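Only a single protein chain was left out; the remaining protein chains are all shown in position.
Here is chain A:
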Amino acid sequence: MDPSEVEFLAEKEVVKIIPNFSLDKIYLIGGDLGPFNPGLPVDVPVWLALNLKQRQKCRIVPPEWMDVEKLEEIRELERKEDTFTPVPSPYYMELTKLLLNHASDNIPKADEIRTLVKDIWDTRIAKLRLSADSFISQQEAHAKLDNLTLMEINTTRSFLLDTLNCMYKLRSNLQPGSKYISDVV
């Protein structure tokens, strides 16, 4: 899966906006949206929120977890735990990127949030690499990884699978002369 595809999926997430226009309910295949009352928060998918934001038709209310204190807590927890901790949103990375890129003026302490989310991301990716490493080095057949988000899986999947395939090929080719391997190693 392409990261852009994952991002596309993330755009279905619901976010609160405060419109500055008035519009009745709109009926879409995915469900009804609105009614839009100026000044009154309303839930819309991210794609619409960003579209309206770009046309300066609304202000985006950042999701509850997009808050410096909460993210700091999450970051600390993530650093403390060896396993993956639950993330505030299955699309936290994508949403952060989307919202901060397009609506940073509506999000207080946008820069700090960006840094924090990046920190969390880095920590998690490091864990992921680490677990992949130990998975391979210990030649495990299977491993269980909880609380991974789609984006995180996607960053490692193609590479990991290809690598495993490759290694499998190498190993099976070398199977007969396993002695040889140990000699080489």
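The working rule: contacts are C-beta pairs under 8 Å (C-beta built on N, C-alpha and C of every residue); 3 or more make two chains touch, one makes a residue touch a chain; residues count from 1.
Operating definition for what follows: contacts and distances are computed from a predicted model.
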- Note on the structure: Per UniProt record, missing subunit out of "Scarecrow-like protein 3", "Phosphatidylinositol glycan anchor biosynthesis class U protein", "Paraoxonase" or "WD repeat and HMG-box DNA-binding protein 1" is "WD repeat and HMG-box DNA-binding protein 1"
- What residue numbers in chain A mark contact with the hidden partner chain? 16, 18, 20-22, 38-41, 56-57, 59, 61, 106, 108
